[in-house]
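Note that this complex is displayed minus one protein chain, with the remaining chains in position.
As written, the chains take the letters A, B and C, and residue 1 is the first residue of each chain.
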Amino acid sequence: MYQEVILDHYKHPHGRGLRDGDAEVHHVNPTCGDEITLRVKYEGTRIADVSYEGQGCSISQASASVLNDLLVGKDVTEAQRIQGTFLELMQSKGRIEPDDAMEEILEDAVAFAGVSKYPARVKCALLSWMAWKDATAQALGESEPAERKSA
Amino acid sequence: MYQEVILDHYKHPHGRGLRDGDAEVHHVNPTCGDEITLRVKYEGTRIADVSYEGQGCSISQASASVLNDLLVGKDVTEAQRIQGTFLELMQSKGRIEPDDAMEEILEDAVAFAGVSKYPARVKCALLSWMAWKDATAQALGESEPAERKSA
Amino acid sequence: MTQLPGLLDTEAIRKDFPALDRVLHDGKKLVYLDNAATSQKPRQVLDALTEYYERHNANVHRGVHVLAEEATALYEGARDKVAEFINAPSRDEVIFTKNASESLNLVANMLGWADEPYKVDHETEIVITEMEHHSNIVPWQLLSQRTGAKLKWFGLTDDGRLDLSNIDEVITEKTKIVSFVLVSNILGTHNPVEAIVRRAQEVGALVLIDASQAAPHMPLDVQALQADFVAFTGHKMCGPTGIGVLWGRQELLEDLPPFLGGGEMIETVSMSSSTYAPAPHKFEAGTPPIAQAVGLGAAVDYLQSIGMEKVQAHEHAITSYAVKRLLEVPDLKIIGPVTAEDRGAAISFTLGDIHPHDVGQVLDEQGIAVRVGHHCARPVCLRYGIPATTRASFYLYSTPAEVDALVEGLEHVRNFFG
Partner (left out) sequence: MTQLPGLLDTEAIRKDFPALDRVLHDGKKLVYLDNAATSQKPRQVLDALTEYYERHNANVHRGVHVLAEEATALYEGARDKVAEFINAPSRDEVIFTKNASESLNLVANMLGWADEPYKVDHETEIVITEMEHHSNIVPWQLLSQRTGAKLKWFGLTDDGRLDLSNIDEVITEKTKIVSFVLVSNILGTHNPVEAIVRRAQEVGALVLIDASQAAPHMPLDVQALQADFVAFTGHKMCGPTGIGVLWGRQELLEDLPPFLGGGEMIETVSMSSSTYAPAPHKFEAGTPPIAQAVGLGAAVDYLQSIGMEKVQAHEHAITSYAVKRLLEVPDLKIIGPVTAEDRGAAISFTLGDIHPHDVGQVLDEQGIAVRVGHHCARPVCLRYGIPATTRASFYLYSTPAEVDALVEGLEHVRNFFG
């Protein structure tokens, strides 16, 4: 499960550190103590920045780094699509073999396909993604209340 | 386990019916609903009568009949010895093969040796004997309080 | 051999159950008619247990090693199987306990510690019936003693049915919970769920159904029952001892407080306070009965490979035949419904004045295993003024020939004590 890509992101995380944001959330995985503090910064519906601090295993750390890579600069709708695809992959119990279409959407994140075979680790991989979803709901929910329901 | 002797006592119980007594007790075996009401009549320390009414299985009924046979007319010390021997036999889990000495003491009651192999039935065989012990403690305890402790 | 419509191929089925080959008392083949107490186990279940212990044994959840992952997948997979077996809307509504008794106590305790609107206290009432198993009486007596709630119950008719004539007085606005048995283990009666559930819903009371004698014998659909909780036990349905089930509606399991505290049921613990995992784990403290859940999963697979409709039809045929044959025995009186309609495959009876202990013992000498006593339902014996009954109870491997053996055995009992 430890793809080279994952180890790279773990050892050299992208975008790590807390910077200015519109909303901040703190998520914990109580079963293993993995933690993340994550901030999102929006310009309209465009993701200007995702910054984060945390501690945890290589999977949760690398996943946050990949998230930063993938989502920063995207429009929120596009980002939600990516998040949905990543969730689908992680919940596939190893049954999805990422194809070209999926690789186009997920880029480096397809390296996590192998993690989905390990139920105990799926939560690690999803920690930052769940935090991002939450933070986005807060950030956009406040300025555009109509969207709140869908969050 | 159903020795001829036991069936005889069951079908033709000796001394059944409630007659005058110095003490009366009511014992129940809650697991099977067997019940006995038993009275003892003493003349000094001699057992003048043991009378009883009850409902229950052949073993509990026959055992009361045998008790009546064995104990009426005996002195209480002798009766206690018989009761002790019967208790020992019933708790032997089929490991005691009654010898002549035991047969001398227990007479018909040795027929219950086979019952001791059936843990669920031992309580049935002992019901009347426990009732008798209790009633005796009451009857003699009241007139001779010094004996109460040993009951 | 007697041919009845609806019978299963018992010759094939019996090959799966090693215990049925047991020979007793110099050469008498076991006739096992004590299925309401516990069922025998098919080879498939024993193999699942052995395979679990020999290859996959580990503690579940949170483990990152292969064995822990396999054990978790097997344990949680058993939950999926049970959920499907009872048509639960969600697998997370299936709680594994140690037996039906724990399942029933679990509900009683949840309600004792609950907040409004569920809370049982001295201003509220609990409703059960006179035909409950002790495991569905004593927990409510304890709850009533400890909270001051009033315990009420439905009585029985002379022919062994629930007397619901006063249902509106028994179940009232004060009622918080109605708990009753779906199929009685002593009378065999199959109770009318709908009338009770309708009245309970009218007054906003929760409904708990004790399906211990139903789950093994007929299709069980918790959604169709419309109850809030359903309890049953593994060992009566081809599964191992040491495992029971409580199904409960998700929102209730979310709202109600936990019962046993410990490992597995928590989300996060500090010395001063803890938060709890979502159901079902919230109610599964400590290392669960892992192998036993796996065994129960295999039992469910086994029963479903035969089909619960077919099991039910088989038992109905056997029960009809047994009722008819038993009524031919002089002095035999069935305690409970004397037809096979709306009844399960447990038949209690008395035989003249002969005490059930003697009936059971003499039958045992012929290799026939029945249960005698009050069958953990003493109020039923009190109601009918008898100290005890003899009970023959059938299952998917029971045959008409075994009914015949029972009837013959009873003739022998009569002669013996005649």
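In the analysis below, contacts are C-beta pairs under 8 Å (C-beta built on N, C-alpha and C of every residue); 3 or more make two chains touch, one makes a residue touch a chain.
These numbers come from a predicted model, not from an experiment.
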| item | value |
| --- | --- |
| Which residue of A:Glu35, A:Asp69 or A:Asp134 touches the chain not shown here | A:Glu35 |
| Hidden partner chain, touching residue among C:Ser273, C:Ser305 or C:Asn415 | C:Ser273 |
| Among B:His9, B:Arg39 or B:Arg121, the residue in touch with the chain that has been omitted | B:Arg121 |
| Residue numbers in chain A that touch the chain omitted from display | 1-2, 7, 10-11, 31-35, 55-59, 118, 120-121, 124 |
| Contacts of chain C with the absent chain, listed as residue ranges | 18-19, 22, 24-25, 30, 32, 34, 37-38, 40-41, 45-46, 49-50, 53-55, 57-59, 62-68, 98-102, 104-105, 108, 113, 130, 133-139, 141-142, 146, 151, 153, 233, 235, 240-244, 258, 260-266, 268-274, 285-292, 357, 360-361, 363-364, 368-373, 376, 378-379, 382 |
| Sites on chain B contacted by the missing partner chain, in the whole complex | 28, 30-32, 118-121 |
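One rule holds for everything that comes next: only the chains that are shown with their structure count from here on.
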| item | value |
| --- | --- |
| Pairwise touch network: line, ring, star, complete, or other | line |
| Centroid comparison with chain C (C-alpha atoms), farthest chain | A |
| Rounded Å distance between chain B and chain C, as computed from the means of their C-alpha atoms | 40 |
| Distance between the centres, which are taken as Cα means, of chain B and chain A, whole angstrom | 81 |
| Averaged-CA centre spacing for the pair chain C and chain A, given as whole angstrom | 47 |
| Touching two or more other chains - residue numbers and ranges from chain C | none |
| Junction residues of chain B - those touching two or more other chains | none |
